[in-house]
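A single protein chain has been omitted; all remaining protein chains appear in their positions.
On to subunit A.
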Amino acid sequence: MSLAAATSDPAAASQPPLVEISDLTVHFRTPTRQVHAVNGVDLSLERGEVLTILGESGSGKSVTLRTLMRLLPERRSQISGRVSVDGQDVLAMSQRQLTRFRGRTASMIFQEPMLAFDPVYTIGEQIAETVCRHEGVSRREGLARALELFELVRIPSAQRRLANYPHELSGGMSQRAMIALALSCRPKLLLADEPTTALDATVQIQILLLLRDLQRELGMSVIFVTHDMGVANEISDRIAVMYAGRIVESGRVEELIGAPQHPYTQGLMASRASGAQRGQRLEAIPGAPPDLAELPQGCAFAPRCPQASDECLAAVPAARGLSDIHWAACCRLPA
């Protein structure tokens, strides 16, 4: 398969990280209020690494992802900080550079694959269009590549499926097609915004395994956004937990799932349905996430935290390292 890039390049380790985000803040302005969606996120991603950003709705995970491709509405969003992907400063790119960057260096798969395809063109045409745009090849070569991609994502009778319209595919099938579209120009970075949320459980697993295989085969880096811990556990090397626009804990999967340190992460782990006994109520974190227009002082989780003290309300807690990679931002941990 010509798409398969060299896997696990030995030089990769010495290269600078593919993605570097430092002190990213994103505010949305509306006429009446200002929403603080992301409040100082630092993140880096090595080449060939899979990172999951875990968090509940409104924690800023999707916004962080969209900032990486500058997909947020320019007029209403205020972005500060530094975002660099593959050595390029994303926030400083011109529109021209952006169109070359999107789809080629980084590409994205969406939550609702059915809605992410244009209903009036066939799937094949849409993939071919992207290939033609970025690589300047003919339509026929574009379609040939689309066929190759369909086989790569294991769509049965690929040739026939290319001529299908989006509504003619099942949910799992269209997510595979979406992945094919995202991979069409061999991106270095794949961003996945809850790609399995809209699918049923059996299809979810298939898609996750496919993504994991493709990631290894093509040597891509992947940032995966989800609120499903099972998914995070399945696919990632590293997890970052987000709460109210900040990363509160980050570490390798084994460390974070096995020994969560931040009370929020602990709460998430305790609320999993898999650990519960039949007949018992599921454990839940009391309260609701804070209003992003009026963030509380100090630690944003403090109002819901069982271990909160006055210290937590004083200032936003700094990150405390627990191992070389694992860290958590909680006052209760030894600095």
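The rule is short, and it goes like this: a residue touches a chain if its C-beta (ideal position, glycine included) is under 8 Å from a C-beta of that chain, and two chains touch if they have at least 3 such contacts; residues count from 1.
To be clear about the criterion, contacts and distances are computed from a predicted model.
Novice: Could you check which of "Protein translocase subunit SecD", "Peptide/nickel transport system permease protein", "Cytochrome B6" or "Multicopper oxidase CueO" matches the UniProt name for the chain that's left out?
Specialist: Of the names offered in "Protein translocase subunit SecD", "Peptide/nickel transport system permease protein", "Cytochrome B6" or "Multicopper oxidase CueO", the absent chain's UniProt record gives "Peptide/nickel transport system permease protein".
Novice: Which listed residue, A:104, A:212 or A:227, touches the chain dropped from view?
Specialist: In the complete complex, the chain left out is touched by residue A:104.
Novice: So one chain is hidden, and I want to know which residue out of A:25, A:67, A:122 or A:266 touches that hidden chain in the complete assembly.
Specialist: A:122
Novice: So one chain is hidden, and I want to know which residue out of A:143, A:199 or A:214 touches that hidden chain in the complete assembly.
Specialist: Checking each option in A:143, A:199 or A:214, the one touching the absent chain turns out to be A:143.
Novice: For the chain that's not shown, point to the residue among A:27, A:47, A:61 or A:134 touching it.
Specialist: Hidden-chain contact among the options goes to A:134.
Novice: Take the complete complex as the reference. Which residues in subunit A touch the chain that isn't displayed?
Specialist: Spelled out for subunit A, the touching residues are 69, 71, 75, 95, 98-104, 107-108, 110, 112, 115-122, 124, 129-130, 133-134, 140, 143-144, 146-147, 159, 162-163, 165, 167, 178, 181-182, 184.
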